[in-house]
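Here the complex is missing one protein chain, while the rest keep their positions.
So, chain A:
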Amino acid sequence: MNEKKEIDRRSFLGMATWAIGGLIGAGFGIPAIAYIISPATRKDEAQDWIRLGSVSKVELGTPTLFKTKIERQTGWITKEEELSIYVLTENGRDFVAMSNICTHLGCRVRWISDQEQFFCPCHNAGFSKSGEVVSGPPPRPLDQYQVKEEDGQLYVLGG
């Protein structure tokens, strides 16, 4: 058999067309993917100490709700967002600051004082006053913020 691999004009042009087409496809495809995933790859904003309020507001042994406003940049919009944080202290010196975001699927929990529990209305989850899961589907306790006390004011680290 005569295996002379000669490329004729027709098949050369055919291959060249595919190659150029592939390059153009990549030229669109790669920037397109970068463009689509771009906002997701953005690093979260730097964390900062957020003032919650006076230490004296915290009741002994009961989670106390603090609401504070923070500014958040999302896309081209800067908006004020309300942050709700439960602060618990048993002795008036050591504070635990808990997020009110349910660790199951992100609904907001609230403290039901009659039942001594945080309750999430979405899937009937219950958390103890220190944030441990008591009932329902959440995979882990309520998230906690790093907290500090300065001149009688409470601060949490967040962003």
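By our rule, a contact is a pair of C-beta atoms (placed from the backbone, for glycine too) under 8 Å apart; a residue touches a chain by one contact, two chains touch by 3 or more; residues count from 1.
Just so it is clear, contacts and distances are computed from a predicted model.
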item	value
Which of "Cytochrome b N-terminal domain-containing protein", "ABC transporter ATP-binding protein", "4Fe-4S dicluster containing protein" or "ATP synthase gamma chain" matches, in UniProt, the chain that is not displayed	"Cytochrome b N-terminal domain-containing protein"
Which residue of A:7, A:32 or A:105 touches the chain not shown here	A:32
Chain not shown, touching residues in chain A	28, 31-32, 34-39, 41, 75-77
